[in-house]
Structures are given as C-alpha cells and as structure tokens.
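Below is one structure, written out as structure tokens, with a few remarks after it.
All protein chains of the complex are present and in place, except for one that has been dropped.
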Amino acid sequence: MSILSVSGLTVAHGQIVAVRDVALEVAPGQCLALLGPNGAGKTASVEAIAGLLPKVSGRVMFNGEDISGMPASTVVCRGLALVPQWRELFANFSVEETLLAATNAARGRPAISLEVIFEYFPRLKERRSQIAGSLSGGEQQMLAIGRALVTNPKMILLDEPSAGLAVGIVKTMIDIIGRIQQSGVAILLVEQNLEVATALAERCVVLTAGRMVWSGTVVDAMKTDEIREAYFA
Amino acid sequence: MSELLMVIIGGLASGAVYSLVAIGIVVIHKATKTVNFAHGGFVLLGAFAAYLVVVKLQWTYWAAYLIVPVLIGGLATGVELAILRPLRKADLFTVITATIFIGIGLSEIYRLSYNTEILAMPKPIAGAPFFFGDVILTRGQLWVAAGALTAGFVGLLVFSHATIGRSMRAMASNVRGATLCGYSVDRVYAIAWFVGGALAGLAGVFAGPSKGISPDLAVAMITAGFVAAVIGGFDSLRGALLGGLLLGLAETFAAAYVSSAMKSAISFLLLFVVLLWRPDGLFSEAKVRDV
Partner (left out) sequence: MKIFLPSLCILLLTLAGSALSTYWQYVFTISIGATIVGVALVMLVGYARCITIATGSMLAVGAYASALTVLKLGWSFPLALLTGLFFGAIAGYVLAVPAVRFRSHNLAMVTLVFQEVVIIFLREAKSLTGGAEGLNIPPPVFFGIVIKSDIGNLVMTGIAAAIVIFPLTVLLYGPFGKNLRALAANEIGARAFGISPRKYLIAAFVVSSAAIAFAGALSAPRFRIIDPDSYGVLTSIFTLAYPIIGGMNSIWGGLLGGGALRILPEVLRPLADYIELMFCVLVVLTVMYFPGGLVELVERMSARFRQGKTASSEAALDGAETRDAMVKAMPPAMPREDEVAGAAALRIEGMSKSYGALQAVKNVSIEVAVGRLHGLMGPNGAGKTTLFNMVTGFTQPGAGSVTSFGRSLSEVPVEERVGLGIARTFQHVAVFPSLSCFDNTLIGLGRNGVTASMRRSIASARAGVAAGEEREAVMAALDAVGLKPLALQPAGSLSLGNQRRLEIARAIVSRPRLILLDEPVSGVGADEAAQLRELLLAINRELGVTMFVIEHNIGFLLSLCDRLTVMSYGEIIAEGEPNEVVATQHVRSAYFGDKATA
C-alpha cells in the first residue's frame, strides 16, 4: 500500500492554475522524483500536498488517512514533513532551538532526539548554538532537513535541496538523503538537477505547465528526448 | 538631589506601567503582525475590572492581580476570534481601522456605565511613605515601579525562554516555517492575544489606583504604549520595556523642570524625533536577513 497517494491534485491561485490534475503514488521507504522545468508546478504540488496552500482540490491520502485540505500544522503532526524550496528557517533561532521548535510536531509520537539529527549532520552539531541567519547556504539546507527529520516523519517532501549549493556540498547532501531513505523514510524529491534525481530516485514523474507529461523510471527518463524538450520547448 | 531622586522614582513608577502596556502591544505585533490600537481600551477595562474587584466586591488587591489579567486576556482572545480572524486576509488599513474603533468602542462601553466621573481606588499598599532625609517615597510608587517592572521582566523571560514563547517567536519569524513545526496559526494567534491582553489588564490594575479610572485613560495608555514601543523599535520586547521607562522618566522630568504642558507634549515630541531620526527604534535588536 502506498504511503502517499495523490489524485486529481489541482491548485489555483487567483486565475493562475499552477497544477492541473496531478496524480502520483509513493511506496513506503521509496524515493520518487518530481521533475520538470521552472514554473512547471512542482513546488506548488508539494506545498499543496503538505497543506501550505489554500485553494487545493483533489485527494491526498497519507498513511491510510485522507489529509486533503488539512493545514500544514496538522499534516506535519501526522508524519509528513516538508523541506520547502526557500527553507523558511527562523533567522534569529539557534540551530538547537530550531530543532527544539520542531519537536512540537512530534508530540504524542516517539520523539527523534537531537543527537540522532546531529549524527546525520555533524556540521550542525559543531554549530549548535549558532543562529540560523549566520549559517552558510549548505548548512541552512542541512538545518532545514534536520528540522523536518525531528518531526519523526514517515515521509519527507524535499523541494530542490541542491538549489544554489556548491558541487561538493551537493554530494554530501545526496549521501545524507540516501541514508535517511534507508532508515525507512519515504521521499518525494523535487529537482531540476537530473544528477541529484538519478542518484536518489528509482522512479519519477515529469510535470510541464502544471500537467503530468510522463512517468516511469528515472533511467528511462534520462534516455527520452521528450524530457529534454519538456525543459527547453 | 533629593528632588531629583523623587523625580526619577516617580518616572520609573509611571514608566513601568507604560512598559507593561508596550510589551503587550509588541507581543501581539510580533506574533500576529497586527498593531493593536485597541490596547488602551483593554487597559481601561483592566483598571475598571480591578475597581469592581477591590471596591465593589471588596476583595483584596491580590485577587485583582490574579483575576483581572485572565479576564482581559480572555476578552482580547475574544476580539481576535470574533473580529480579527475573519479579517486575517484583509489589508493593513482595514485591520488598523478595526482595532482603532474597537478600542474606542470599549472605552465607550465603560463611559456609558460610569460616565465621566473619575473612579478612585484605594492604595494597593497601606502604610506610611518612606523618608530618606529629604526624599519622600510613597509605598504606592515603589510598589508600582517594582511590581510592574517585575511583571515586565517575567513577561520577557517567558517569551524568550518558555515553550509557549517559542511558538510565538517562531510564528513571528516565519509563519510558514512555524506551521511546518506543527504550530497552528489559529492557536498561536489566540495565545498571543491572550498574553497581550493579560499584560494590558495587569497594567490596568497598576494604573487604576495611580492614575484614576476615566475614559481618557484608554487614549493616554495607547499613546504612551505606542510611543514606548516605537522608541524601543516596535519588535523588541526588551526595547518596549526600556522605552516605557525612558518615556516615564522624560515625562516626570519635563513636568518637574519645564512645565506641565511640556509633560503632555514630551511623549509626542519623543515619538516624532525617534520616528524621524531612528525609525528602527533606539533599542532594537540587529536585524538578520530572512532565511
């Protein structure tokens, strides 16, 4: 049974239909990549699934429960965490306090201790008292992922985790995300960078202009001219 | 010298009340991005409630200090639920206008019940004033200064360290990020208004005996609270606390060494100068870029 099952997802903002009738399934512990050019509606899709957007129609089933229409603060408490494209950290909070803030979402469920998070991100442990605003781009991205992990999620939605990061850091990121997946957490990965997508995901869905245009394995996607054209047409 | 000391203590006493009011305004603004022009009305009703508790019900002042903040906090949450929640998506203009008229409405409700007679309350602390040489310090002044300041500090500490404060600070910093930590906007806003209202109510209990209860109290408190908050930088609780004290001192100094007209004018002049010279406030914390 899928841990995440989305059907008929449509997101409209005023008159702009950002996402039209998107459907996808993610099995427990699996990593699915959501690909497509800029403006294709990838971010709108994951934010809609996570509960951050108001005008959403369609059905989202998570872990057997219908979470369509639930606000993000409730969705995250159900075990579906989002690492948003712009990170959305708290500029004045220290690394430690950011993680502590997120423990709020894990209440009632077994908690993930900060030590576990620091094992994934030793860089963050070194900087535990430093405030988020003074961290480097890569460290902020790690903190954002760590914040999602603290909520003890069964699944994480990752929106362009490699954006704006230097090549070396991207490799580290790929490693860490791979380890997170191996610990049993399913992942929906939004990426423009096909290299990251191929390293982490087995299957993918491609969006263009808000619509699904392709779905299949990532290997097949790399071979298809269609995908290239989707980005540049 | 002794006169100077009395002026300072007097300034600290009224300044401490202003600090409480300003802290309440800033808590609400930080957490909900709303500037609560109705805050003065909350203070007035707090003073009025204290009057009812102490004079009508003949209970002790301690009862007032405990009950009134809860009452006014509840009232503030009610205002949030009934009026501001539906206006959540509206523009600033609408929200400011609404809170201005809610504030005046609250003081009108009071005026209709007690007209414009000034209600007097007994002193919170009985006993003779303290004499240090030429210096006369009334117990009331010392009580207000100490009590209101302590309450202010406690408020600051709760906000910066307690879990409940964390939810408000997270919401203040980044609403989306806060929801991703499981903090519900509705709940945090309600809490912030409750805390803000409670602080206003408490300020009212302190202000009632020292300033007298009349509809003018609402306008006086909102302006003083605002000026203090602006001096402090409008988003800094510590700034609000210090701003209130600074304002109180400025007023008593103006009254003692210039004229009573200057006392009324000084708060406005201070506001004006701060807005033009240091619009971010005198005590504001350094701004960190959004992440």
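Read from first to last, the chains carry the letters A and B; within each, the first residue is number 1.
The working rule: a residue touches a chain if its C-beta (ideal position, glycine included) is under 8 Å from a C-beta of that chain, and two chains touch if they have at least 3 such contacts.
Remember, predicted model here, so these are calculated numbers, not experimental data.
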Touching the hidden chain, out of B:Ile8, B:Val55, B:Leu81 or B:Ile109, is B:Ile109
Hidden partner sits against chain B at residues 35, 37, 83, 86-87, 90, 92-94, 96-98, 100-102, 104-105, 108-109, 112, 219, 223, 226-227, 230, 261, 264-265, 268-269, 271-272, 275-276, 279, 289
The missing chain sits against chain A at residues 14-16, 18, 37-39, 137, 160, 162-164, 192-196, 198, 209, 222, 231-233
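Assume only the chains that are shown with their structure count from here on.
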Whole-angstrom distance, CA centroid of chain A to CA centroid of chain B, is 43
Within their complex, chain A touches chain B through residues 50-52, 71-74, 76-77, 81-82, 84, 87-93, 97, 100-102, 104-107, 131-135, 140, 147-148, 151
The residues of chain B that touch chain A in their complex are 163, 166-167, 169-170, 173-174, 176-185, 285, 288-291
